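See structure below.
One chain of protein is taken out of this complex; the other chains stay put.
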Amino acid sequence: MLNLVEKLIIITNNPLSKEFFNDKYEVQFINGSLMDVLIKVRDLIHKGYVLLTHPLMGSVKPNQTPYKTVAISKLPKDKTDEQSVLVIENSIQTAQKLIKSKPYKKWPEEVLEDFRVIDLELIKSIF
Amino acid sequence: MMKVVHYINQFFGQIGGEEKADITPQLHEGVVGPGMALKNAFKGEADIVATIICGDSYFAEHQEEATKTILDMIKKYNPDVFVAGPAFNAGRYGTACGAVCKAVKEALNIPVVTGMYIENPGVDLYKKDAYIVLTKNSAVGMREAVPKMAKLALKLAKGEPMGSPQEEGYIPRGIRKNYIADERGSKRAVDMLVKKVNGEKFETEFEMPSFDRVAPNPPVKDITKAKIALVTSGGIVPKGNPDRIESSSASKFGKYDIDGVYDLTEATYETAHGGYDPTYANADADRVLPVDVLRDLEKEGKIGSLHRYYYATVGNGTAVASAKKFGAAIAKELIADGVDAVILTST
Amino acid sequence: MRLELGNIFIKDLQFGPETKVEKGILYVNKEELLKEVSGDEKVKSIDFDIVHPGDSARIIPVKDVIEPRVKVEGKGGIFPGFISKVDTVGSGRTNVLKGAAVVTTGKIVGFQEGIIDMSGEGAKYTPFSKTHNLVITCEVNDDVKQHEHEEAIRMIGLKAAAYLGKAGKDVQPDEVKTYETLPLLEQVKKYPNLPKVVYVYMLQSQGLLHDTYVYGVDAKKIIPTFIYPTEVFDGAILSGNCVSACDKNPTYVHLNHPIIEDLYDRDGKDINFLGCVITNENVYLADKERSSNCTAKLVEFLGADAAIISEEGFGNPDADLVMNCNKIEEKGIKTVLVTDEYAGRDGASQSLADSTPKGNAVVTAGNANELVVLKAMDKVIGHPEAANIIAGGYSGSLRPDGSIEAELQVITGCTSEVGFNYLSAKGF
Partner (left out) sequence: MVKEIERAGLPVVHMCTIVPISKTVGANRIVPTVAIPHPLGNPNLSKEDEKELRRKLVLKALKALQTPIKDQTVFED
């Protein structure tokens, strides 16, 4: 469970997450792919922000769900957080590997809605 | 009788040593050098119809051309299997054996076998593409390697099913194949645990990556006389990326002349690396490759000199195979140029 | 804690006028069963089917598989926290209808996977092709949300299994197996010279469709704790998962936990089996740190010489597995890991999302990406078109003739990460 005093930023390409978190937390909405979200998170981690949630949360694989929500610390530290770098770099590599081996398919809208719901529900589980 | 074409380098082809390493591919009918032992090991089931000899340097420096020539030479024999080496621990020879095997497999769809020592850089580069028989680190291991290679070659030529790396003596290619085990997973786990806790030998079903270490070299004695070279995996290249180094998992490295360069500026250098936000490196590449500071230190006499060339590639922690190849190639040039020590920067 | 499991071998499953076990045949009164499981206003329809090993039948998409069990003696009842009160279970006698299973199906989310084939190539890969299955197809009203949908089907499955289990209450079992774990200090004294072993039991607990329950509590809310292995046999742990068919643990697998069974099998011979530490797999990284610290501390505190660690799922659970392994090995306790692989269809990719050089003893349940062709079946229960959108399938997965080409990950229980299945992979 999340430490209640922890301040955070939500990075997401999931409109449901944006809507849910918008008035509670700072939300950076990425109009792009799951990989774009991971890259944005990576760049912020490189600048000293700390990763709070695992980018590969859930058993829905990164080449299945097009949506991703990640939480990072509100304030950057002076020094890059090593653990965060290792986790994000590893996650990006795994995601790239899976996407390369089997690219996304065209999902019907109701399935996309399910992906959005699952993504939001998983990230909500930390609160 | 089945037909085999054999590939060897200038040394094993009895043409000469390093001074002959630049010879172009040559075709010889029949057996040359270690081919004799190989032929004997086939015990009459196969014959070496031709031997191709190529200089290691020539191959390394003209890989595309050399490969094309070699493929043309092989084609007309239409062999049942292609054998290269064994290359033992010779890095360029191993890399050439691997590259030729890969090309033969892909272009001609002929099965391929080679042999190398585990630390040969050719292993990591080509183990997925060819069956590489594990050999000793020098030609002393020839007698042991040849029968294994011959056995594997015959098996492949006949199209027989391939056994596991342990059974056949080849280096695991990292291809995972499912099978139905005799015992269920939980029972296998308990068996493994009992062995492990009792200090008995056990075999893991999945090899986690492990990392070999190299002992540190002795320090630089007098840094004020030393020639220092800069190498980076941070992708710093002259503006425009003249060698077109890829933004991730680069397939090559660049070598750049910094004679007379005292500062890397926004107008002259940039990063080709796609693994981080390039804004800061593009604005001032000294933030990744500290040329400006080293020039100051050179002037102040704090170091002997800064090497005239720096080397750059795009690395990400795990693309071990190509990084290994680059490292070996760069080190060879640096030593030849009389460099005493290296500063390697990563992002 | 001592538990007797009375196995009643079920050779056949049929609908009949009365729910009972007679000469190894389980008869089910459909109306009574329906009455037992219905009542949730969210549920629009419930259908029952029976399939047998060897039938030309396919169930898709599978939600859960549950074994009918009943408490005969001892405290509490089956599935504490859901069906029964939260009394501590795991002692006395429990009867098991061995060979029968309840399988729930229903489309909770569009990409839901989970196929059980009762014959053909697919049957080889799922342990649930060998059981006589009572299949419950459950549809809910259109406005029902995914969580409520999951919960409704979960409860119907548990109720059905408990109802069927009652039919075995007064039946003389065909065999009785006894399992016993003593309180720690006594258990240690019992076999003082054997290496002491703990099982680290990782539970998927990341949120919707990724949950596991312990005595009715959502496992993400627990901190790692000790449980007696026999508690598991009475349904103290059950599944709320439904998006990772090949490597999730259906409730059936928790009830018949293979690692626990096989550790008991060696208890007193090669090892001294002390019990289980259950832990979770979370989304929040600080939780991962906390849980793995706690787990390692507890395993050390119990005095273990060695531990088996199993994970559930792929991706971030690999990170939990690696943390647990590193932290336990750092305490000088030897570990064996159980996992599965996603090595690509050609088997050439690095298989785990995370790794550690300390993990030098690993059992793999196989590469979930390998392709399989599942022949057309005469009978398909559920939603055959799901094959086109389930994870591991792709558009065109379901062919016009009714056959399916997909990755093994679509098959329920195929690459069980607690080693319930026989599949494995080798490096070539």
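Letters are used for the chains, namely A, B and C, taken in the order the chains are written, and counting of residues starts over at 1 for each.
The rule is simple: a contact is a pair of C-beta atoms (placed from the backbone, for glycine too) under 8 Å apart; a residue touches a chain by one contact, two chains touch by 3 or more.
Remember, it's a predicted structure, so these values are computed and weren't measured experimentally.
Chemist: I'd like to know which visible chains would be in contact with the absent chain if the whole complex were considered.
Modeler: Contacts of the omitted chain with visible chains: A, B.
Chemist: Which residue from B:A107, B:V140 or B:I335 sits in contact with the chain not drawn here?
Modeler: B:I335
Chemist: Looking at the full complex, which residue from B:L108, B:A139 or B:I343 touches the chain that isn't shown here?
Modeler: B:I343
Chemist: Which listed residue (B:T51, B:T95 or B:T313) would be found touching the missing chain in the intact complex?
Modeler: B:T313
Chemist: For review purposes, identify every residue of chain B that touches the missing chain, sorted by number.
Modeler: Residues touching the hidden chain, for chain B, are 121, 211-221, 223, 226, 228, 231, 233-234, 276-281, 283-284, 286-290, 292-294, 296-297, 302-303, 313, 315, 317, 320, 323-324, 326-328, 330-332, 334-335, 339-347.
Chemist: For chain A, which residues lie in contact with the unshown chain of the complex?
Modeler: 43, 46-48, 79-80, 82, 85-86
Keep in mind that, in the parts below, only the chains that are shown with their structure count from here on.
Chemist: How far is the middle of chain B from the middle of chain C, if each middle is the mean of its Cα atoms, in Å?
Modeler: Centres of chain B and chain C (C-alpha means) sit 45 Å apart.
Chemist: Could you please state the distance in Å, as a whole number, between where the Cα atoms of chain A are centred and where those of chain C are centred?
Modeler: 29
Chemist: Hey, what residues on chain B touch two or more of the other chains?
Modeler: Nothing qualifies.
Chemist: By residue number and range, which residues of chain C touch two or more other chains?
Modeler: Only 350 qualify.
Chemist: Provide the residue numbers of chain B that touch chain A in the complex, in ascending order.
Modeler: 275-277, 316-318
Chemist: Touching chain A in the complex: which residues of chain C?
Modeler: 109-111, 146-147, 204, 206-210, 220-221, 241, 243-244, 247-248, 282-288, 313-316, 319, 342, 344-345, 349-350, 353-354, 369, 389, 391, 394-395
Chemist: In their complex, what parts of chain B are in touch with chain C?
Modeler: Counting only chain B, the residues touching chain C are 128, 162, 164-165, 172-190, 192-194, 196-198, 202, 204-211.
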